[in-house]
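Below: the structure, in structure tokens.
Yeah, one chain of the complex is gone here, protein chain that is, but the others are all in their spots.
The first chain written gets the first letter, and so on, giving A, B and C; residue counts start at 1 in each chain.
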Amino acid sequence: MSIDFCGIALAHPLVNGSGTFDAIAARRVFGQALDERFPFAAFVSKTITLRPRTGNPPPRLWEAQAGMINSIGLPNKGLERYMAEDLPELARLPAPLIVNVMGSSAQEIAQLLRACDARTEIAAIELNVSCPNVKTGLDIGADPQQLATVLGQVRPTSSKPLIVKLTPNCADVAACAVAAESAGADAVSLINTLRAYAPAPPHTPGAPPGPWLGGGTGGLSGPAIRPVALAQVAAVAARVAVPVVGMGGIQTARHARQFLDAGATLVAVGTESFRDPLAAGRIVREFSQASAC
Amino acid sequence: MSIDFCGIALAHPLVNGSGTFDAIAARRVFGQALDERFPFAAFVSKTITLRPRTGNPPPRLWEAQAGMINSIGLPNKGLERYMAEDLPELARLPAPLIVNVMGSSAQEIAQLLRACDARTEIAAIELNVSCPNVKTGLDIGADPQQLATVLGQVRPTSSKPLIVKLTPNCADVAACAVAAESAGADAVSLINTLRAYAPAPPHTPGAPPGPWLGGGTGGLSGPAIRPVALAQVAAVAARVAVPVVGMGGIQTARHARQFLDAGATLVAVGTESFRDPLAAGRIVREFSQASAC
Amino acid sequence: MPAPFERHRLTVTANEALGAYRVLKASDPGGPPTAGQFAMLAASERWGGGEDERPFLPRAFSYARWLAGRSEVPPTSDRRRSHRSPIGGEAHFLLEDVGPGTHRLCELQPGEGLWALGPLGVGFKAPSGGRAAVLVGGGVGIAPLAIWQDALDSATVLLGFRDAAHANGADLCHNAQVVTDDGSCGRRGLVTELLEEHLDEEPHSTVYACGPPPMLEAVRALCAVRGIPAQLALESGMACGFGACFGCVVPTRSGYARLCVDGPVLDAAELERVEHAGGHTYDSSSEPVLEGSP
Partner (left out) sequence: MPAPFERHRLTVTANEALGAYRVLKASDPGGPPTAGQFAMLAASERWGGGEDERPFLPRAFSYARWLAGRSEVPPTSDRRRSHRSPIGGEAHFLLEDVGPGTHRLCELQPGEGLWALGPLGVGFKAPSGGRAAVLVGGGVGIAPLAIWQDALDSATVLLGFRDAAHANGADLCHNAQVVTDDGSCGRRGLVTELLEEHLDEEPHSTVYACGPPPMLEAVRALCAVRGIPAQLALESGMACGFGACFGCVVPTRSGYARLCVDGPVLDAAELERVEHAGGHTYDSSSEPVLEGSP
């Protein structure tokens, strides 16, 4: 079931969702088995930003019904150290590397894309546009016009395939996808987490209720969001010609098949990897059994 | 725990979500017990439109993880027959009546509001702005400007308290709430169902996969959406002064308390009533036990 | 008689195999159902956590039998749970394990709790004009026919099953004539063939049928041709069972009907044809479908 994705040959349609699998940490934990049994057709690294980020204060996790809420806050070592320290390690993986980047301005994004463009270890770039606009507070990816403008400015800075990871927190994700396509995106990926709130569990009566998460609000992921993800992927796939990377609550080959049937070219496993680091391997196995689909 | 809501005195903060409880059918099924043990502080009737609607073709239901997807399609007998046949029956309920209406144009909405204004049986009006705009296909409630314009035109047609039921399928629900408030809404309610897709279960291999629901896409409700509902309610309550009716996956008094803590004045029980018609009664009971909150 | 306005907690008294089916028995504090009525059932523990973390909603099941009189509650480790009532009786349900909900219910052991809302819906009506009752069932659809046979002085019972294992379900009724798809028990063939032969001899009959949609459609069609009155117990996906969700509609000559309150038993004359659950060829209106709207 080998697949051509933006000119990259992939062994199968399963990749990881950015930020849900740290291949470098996994290599420390699982040793060479990580490389020998690597389950993803391509590896998508966690979002990096121009400057290092420590991320949001803990607690960062909350378990929801059929899912989880996270408020990690995009901790990362910043572009420079990522390129120097992580890229060589990630280049050793037996799968093409997709680097996920995020910037709060066209200038920042352009810098990130330029840096990626220079590195042959990188097969493609995924641009996370779920970044809150400093002025409006909305995700820059939530408004089609704004998204097209930003992409138009940054697209020329890299010749590598550019995947735009859309935000699901918008009125019309298909319009955003069309805007991204028209502005030169080679693919789109969705869905990112849904904005969500986790109240602190009631402690001593009278104690002021508030958010559980150090970051205030967080993002909902896991099976709970799969029906929303399928609706957004289907809506996007119906409107764009570029390949779609579908994700959101995928736990089984049957779920993955639902996204492919909805029009996705690739599917990504995220939260399910937390329940089993080799969940994606199981799904790929299930795929090759007709029964699964 | 009596409450003043837009000048209406309510015995407690629990009402029903529109379209999740049919008091007239329930009276047929449960007899006078319905009135004797009526669990809601106010009754919100299912959305009515100017003309009768048969609703979407079946199947209309799909069970999701920790929730359900529905594609009912707003079946209703239309304004005229609702006023003639249903209103007298609903007026007999031991709770104030809130009539939920939807129109696809300001003219239609104005007609609906005017008709409600004339009836003393009606305590308040809830306007469902999740109606797809015929031109854009987006919910008229998804764009703050458009929402403000429509509300500005219809607000004068009724002197009754007007609750605007916001759509959750938007980029910035708080901005929509602010727009509604500035255009004269006396309260806002949220969240409505999240746009969702249910794929048909795999039948004979080779059979074309497609949507399970007769309506194509549907709306996700139940516990799966509670974290999203809490985030939207908290965001809205932080920006508007008018009372907020919070709903989305409420199953217990603790869940209801989470919405009140997030800034809601009233909370509505929807899907949970399907699991137990007296779920709201249980929640009200749990409320009066300190333990619950 | 109206249903209690609250789901109530029954205590399982038995869970017996009947061929390929299970018969779940529970002490029921409520009043007796009329044949054809149903209850919305859910296990009181661990409802959820199954395939895809379902079930979430309760499931609809026909009363298959109802034994009046004080019901015995078996010893249970958890006294709190045991549920006696001076009146009431014992409700029997026939279960086929087809998914997470029925699977969970098929696991229930005596003493465990069962949430039930019911009796719900409109059941069978007695034959009029001295007509003879002919009960026609397919598969698990025999459930409402058993309790209906209990209520009738006399009835002819014609049942069809996949194979011998399922045909054992026929024991739920008395002296039923049985056919199977594979001939492994009784005659090989379709129950509608039995029905036609029977109606050739006994045209002055009223037909009561429950089973898979194709069988019901065949019954409807052949009764329509012969001008024989028929009452069909239909199925559709249900969320609430009491008219709240508008999810269970089936197309009738007068538009969509909520099967939970207007059915599940419908007069065959009201139906243009019996649809496969999940088929949606019919839309009585020219209005545009409202995607994504409740």
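Quick note on the criterion: contacts are C-beta pairs under 8 Å (C-beta built on N, C-alpha and C of every residue); 3 or more make two chains touch, one makes a residue touch a chain.
Since the model is a prediction, treat every value here as computed from it, not as a measurement.
Contacts of the undisplayed chain with visible chains (whole complex): A, B, C. When you scan A:S130, A:S189 or A:T265 for touch with the missing chain, the hit is A:S130.
Checked against the hidden chain, the listed residues A:V44, A:A66 or A:V284 yield one contact partner: A:A66. The set of chain A residues touching the chain not shown comprises 19-22, 25-26, 28-34, 37, 46-47, 53-68, 70-75, 130-132, 169, 192-193, 195-196, 200, 212, 214-219, 221-222, 271, 273-278, 281.
Residues 46-50, 53 are the ones on chain C that touch the missing chain.
Listed by residue number, the positions of chain B touching the unshown chain are 66, 223, 231.
We take it that only the chains that are shown with their structure count from here on.
Shared contact partners of chain A and chain C are B.
Of all the chains shown, the one with its CA centroid nearest the global CA centroid is B. Put simply, the chain farthest from chain A by mean CA position is C.
The distance from the centre of chain A to the centre of chain C, each centre being the mean of the chain's C-alpha atoms, comes to 47 Å. Centre-to-centre, using mean CA coordinates, chain A is 33 Å away from chain B.
Within chain C, contacts with two or more other chains are made by residues 52-53, 292. For chain A, the set of residues touching two or more other chains reads 66, 223, 231.
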